[in-house]
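Every protein chain except one is present and positioned as in the full complex.
Read from first to last, the chains carry the letters A, B and C; within each, the first residue is number 1.
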Amino acid sequence: MPVRLERSGYGKSGIRIVKVARDGDRHDIKDLTVAIQFGGEFLRVHTEGDNSTVLPTDTMKNTVYAIARRYSWDQAEEFAVILADHFFADNPHVGTIRIDIEEHRWDRLTIGGKPHRTAFSRAGREIRTAHVFRSADGQRTVEGGVADLVIIKTAQSGFEGYMRDRYTTLRETRDRLFATSMTARWRYSGKGLDYGVSWEAVRKLLLEAFAEHESRSVQHTLYAMAESVIENVADVDEITLTLPNRHHLLVDLKPFGLENDNEIFVVTEEPFGLIEATVRRAE
Amino acid sequence: MPVRLERSGYGKSGIRIVKVARDGDRHDIKDLTVAIQFGGEFLRVHTEGDNSTVLPTDTMKNTVYAIARRYSWDQAEEFAVILADHFFADNPHVGTIRIDIEEHRWDRLTIGGKPHRTAFSRAGREIRTAHVFRSADGQRTVEGGVADLVIIKTAQSGFEGYMRDRYTTLRETRDRLFATSMTARWRYSGKGLDYGVSWEAVRKLLLEAFAEHESRSVQHTLYAMAESVIENVADVDEITLTLPNRHHLLVDLKPFGLENDNEIFVVTEEPFGLIEATVRRAE
Amino acid sequence: MPVRLERSGYGKSGIRIVKVARDGDRHDIKDLTVAIQFGGEFLRVHTEGDNSTVLPTDTMKNTVYAIARRYSWDQAEEFAVILADHFFADNPHVGTIRIDIEEHRWDRLTIGGKPHRTAFSRAGREIRTAHVFRSADGQRTVEGGVADLVIIKTAQSGFEGYMRDRYTTLRETRDRLFATSMTARWRYSGKGLDYGVSWEAVRKLLLEAFAEHESRSVQHTLYAMAESVIENVADVDEITLTLPNRHHLLVDLKPFGLENDNEIFVVTEEPFGLIEATVRRAE
Partner (left out) sequence: MPVRLERSGYGKSGIRIVKVARDGDRHDIKDLTVAIQFGGEFLRVHTEGDNSTVLPTDTMKNTVYAIARRYSWDQAEEFAVILADHFFADNPHVGTIRIDIEEHRWDRLTIGGKPHRTAFSRAGREIRTAHVFRSADGQRTVEGGVADLVIIKTAQSGFEGYMRDRYTTLRETRDRLFATSMTARWRYSGKGLDYGVSWEAVRKLLLEAFAEHESRSVQHTLYAMAESVIENVADVDEITLTLPNRHHLLVDLKPFGLENDNEIFVVTEEPFGLIEATVRRAE
């Protein structure tokens, strides 16, 4: 037969779980969406319909709920490690296991000037992410991340001196709005970390670099943000940033006899620039 | 001809505008999506294709940008009033004008412990809304609102004593999670209000009532929230709340030999309960 | 207490149901999303937390599944009538009941040149809708509709002779693209109709009028579409059309030394014109 199975995988995505931790009458919430993906050959599954090596994805879902209850864990990265270890112990025939978690964060409501014990509001659009990868050859990586963190800077951003060709009409500017919906993902090199503390530290460094940078381009600022993380967080050895450029175009008000001195902008969803880079700690 | 034009309207939706206010080197952002809708008969427009009474929706869009620059305004409700007045002055043949604004709020980033002058992050999923309605008979209403404010309470919520029929399988509970994505819209009766202050006051009252209420049902808490606004904000005379019930179902862990004492929940998007009510100041 | 409950309602939305009808080895699919909404005062429910008159929305969901199995029905309108009648029989204290159904249609796959007995693909983006409203005073309306039917005409469309003011920059045109995502909803006056046949007839008339009309504006074509339905379908006495104008803007290629004779367009999602009208059979 002239056909070869090159790569295959299967799993369960979109497993929604909320865990309420109760410390007396003070509650805490973990709100996660979990995805599990097994990789491997699974040749007879595909060619013969032989399911004897297939753990049903319905079982994966059940496992998430049972493991969440059975084990003690606090951070999404820890939960992902426990899940990956559990699945590998019972499925040694699997080549790789990937656990991807999206955490939807909640802020405690402030009522009467004090944090409320049991009421919360969703904290922003941003999603905290955690990723664990294990393979049969012993490799294990733990990554943290953030997705859809929407930020803007209204000063210290320009774009000049770029290449021009016959189709270039863009005007140079020393003062533009720079808005993006940041997705970042970084790899932890250390062990036994407090992932909550590390995550907050990385997020803070990214925002500081974004706010303070004298930006000559999205690429320029992206690099400064990534560099700041690598230089300041010893336990992170690689970070990938994806920065869509959410263009804010200055509206031409001249036809109406009005100046527009960087005051009125139209926001466009499409098209959008898309800038990505991976920065790594040098050996 | 046996056909009658019963009602008609037209306008422009999805007009995206960002205004950057500059106070020295300290900036502020207003980020709005504006919709304009004219109502009236427009009979010959429809039947004859006579466009002589049609202000193009493209002109409406231009007007939003020009008016934003030409006039001084701070709150979205004020901007909507200016727009409605402008359009009515030039289009007296129109029966009604509705301006609906969604405001996407930004929080100032905290950098080095201090609020940054020119960098911001999007504040949550919630949208602040403003609505102005004017009609040829002189009526004018100004409404404020909030949409998609996602909140949860993990205590003080039950659902018991309801009707049962042959298709009822739900179990009574004195302790459930109560989560919703609140949409609220309220009518201002006063004039010359500080809409920013009023909006914050209403939002605060809604969240307080939500957090503190001993809830016997979504309806019960909805009413307490609405009542608190009417009783405490003299300038609001009517409020409508829409509370989808984002069900958090307790996962049955017995098949796995585990207790689940209100700890592990699965969140479902569909189906969802939908509870609505309008509460008004009595004469 | 100075507060009055003005209006209230509750129900269940997003009830997903697929029914497979089997005629020997030939199958048919009905794929519906059902929403149920009860209206009324429900005063003590809101003010006292007295649930004794509240049929749980969970029961509404169960009822949809049980009724779908227990009764014989073919069209979504029939199913909605059965549901409304069932709920009214058991809940005479309710003021109004509204059933809204979205039908996701499937096309039978053609395999080897013949329609397959048991395999289907989703038919387009468009949704067929059905709406039944019943009130305690005996009123009952049945409506059909279509949502999100995306259509375009590349000829026979212009926009000229419109109002101008100081903010008008739009150019008149006799030849533009006219694209929309049509939502229509019509009321049936007859009884004992074959709703499937009527729905197809209305949809066909709407598309014919859209394709053939010499359009002077969206309003002009909207009216022609509505008029055609009222004039040709005796069992429909009112129709509401909502036509967002999905603007296709001619790209200016002059900076690159190129003509653009109505050939290359950019599609924009925002902002968009929004045109609505209700047309009724005259007495």
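The working rule: a contact is a pair of C-beta atoms (placed from the backbone, for glycine too) under 8 Å apart; a residue touches a chain by one contact, two chains touch by 3 or more.
For clarity, every value in this text was computed on a predicted model and none was experimentally measured.
Remark: the omitted chain is touched by one listed residue; of C:25, C:137 or C:283 this is C:25.
The residue touching the chain not shown here, chosen from C:197, C:234 or C:267, is C:267. Although one chain is hidden here, its contacts on chain B can still be listed: residues 166-167, 169, 255-256, 268-270.
In the full complex, the hidden chain is touched by chain A at residues 1-16, 33, 35, 37, 42, 45-59, 61-63, 66, 90-91, 159-165, 167-170, 215-220, 222-223, 226-227, 230-231, 238, 244-245, 269-282. Residues of chain C that touch the chain left out of view are 16-22, 25, 27, 29, 31, 62, 65-66, 68-70, 106, 109, 111-112, 116-125, 149-156, 177, 207-208, 210-212, 248, 251, 253, 255-256, 258-260, 262-268.
Heads up, the rule we're going with is that only the chains that are shown with their structure count from here on.
Superposing the C-alpha atoms of chain A onto chain C requires a rotation of 180 degrees, rounded to the nearest 5.
One inter-chain figure worth recording: chain B and chain C are separated by 24 Å, centre to centre, where each centre is the mean of the chain's CA atoms.
Centroids of chain A and chain B (each the mean of its C-alpha atoms) stand 29 Å apart. Counting partners per residue, chain B has 16, 62, 66 as the residues that reach two or more other chains.
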